[in-house]
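Supplied in structure tokens, the structure appears directly below.
Missing here is one protein chain; the remaining ones are kept as they sit in the complex.
Take a look at subunit A:
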Amino acid sequence: MLDKILYNTVLSQTLSPCGKYLVAGNIYGQIAVFNLERILNPEPLSLDYNKPKHIHNIESGYQICSLTSTDAALIIGTVNEILGYDWKTVTSAKVSKPLWRIKISSETSMEQIDVNSLWLSEDEAKLYAGCGDNNIYVYNMDDGRLLSTFKGHTDFVHSVHGKNQQLISASEDGSVILWDTRTRTLQNKLTPHTNSKVNRPDIGKWVGSAALNDDWIVCGGGPRLALWHLRSLDAVTVFDIPDHGIHVSFFHDDCVFAGGAAKHLYQLCYSGDVKVELPVSATTVYSAVLRTTPNKVLAIAGSSPEIDLCTSFNYRDQILHFR
């Protein structure tokens, strides 16, 4: 039998608040901690600089579906629970008990609830979790109390993102829903697969990723990646890129970053032109994290033991090995 790590798939990544560490979680319930300082300034003659500093096994053994971080803790979204780990223990050789854990109760005991997406509000007071049971749960970060539940999707939630008291979620059911975070109500609903410009029936109706900024929504999945106007909900730009499904999309610096089942990670202008094509190691990109301070880093991971690291956003600098 082959080592399963050869078929490793990284579903999520996050960067530590200090900017020194990149954390990646895979489907085998492992998180790998990479020391970015050492990787970006490798010592001469060190051969394994692109290997993880540590690989921790999360106790439940379930896949790591999502990751995010606050100043205090690394937040891991796995199956049926959300775990908070102290950054200090994560970066040490042996990880101890989590700081806190939030159980997600399921309606039937058989069902397992994946925490597919985690999003922290700007003030880091609320944690939004898009889950496998079609719901989005909002937790108070101070005490882990469930504040509210957003119900509206009919299949599992792929991603959650928010901006200015608005929350956007993309789901397997093919819909993208805009929520008002203050009133906790459904504000607007978008169904890309009903739009003939973006529909791709051979891939499916699911929406893998959605993000918003002040004026625009970007979303894609089975349907093509498209830029929608936030208020009119019109598909303004349909991006013509050769992908077989979008799993990652976000705004950065008047650009759209998008990746998925494609050979590249794309940086696109609002007009639809491709600005940069970044070649990726993964068969399918499931996670891309970006940071500009203290230095520019873009880490791209997916269904591969390799993680691509870019410091200029224009070309692939290094390849990290999660194995």
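Following the convention adopted for this analysis, contacts are C-beta pairs under 8 Å (C-beta built on N, C-alpha and C of every residue); 3 or more make two chains touch, one makes a residue touch a chain; residues count from 1.
We take it that contacts and distances are computed from a predicted model.
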{"item": "Options \"Replication factor C subunit 3\", \"THO complex subunit 5\", \"Isoaspartyl peptidase/L-asparaginase\" or \"AP-1 complex subunit gamma\": UniProt name of the undisplayed chain", "value": "\"THO complex subunit 5\""}
{"item": "Which of A:Leu11, A:Ala210 or A:Leu225 contacts the chain that the document leaves out", "value": "A:Leu11"}
{"item": "Which of A:Pro42, A:Gly204 or A:Gly272 contacts the chain that the document leaves out", "value": "A:Gly204"}
{"item": "Which residue of A:Thr14, A:Gln63 or A:Thr237 touches the chain not shown here", "value": "A:Gln63"}
{"item": "For subunit A, the residues touching the chain missing from this view", "value": "1-4, 6-7, 9, 11, 27-28, 62-63, 65-66, 79, 110-112, 114, 116-117, 132, 156, 158-159, 172, 202, 204, 206, 208, 244-245, 247, 261, 263, 283-284, 286, 303"}
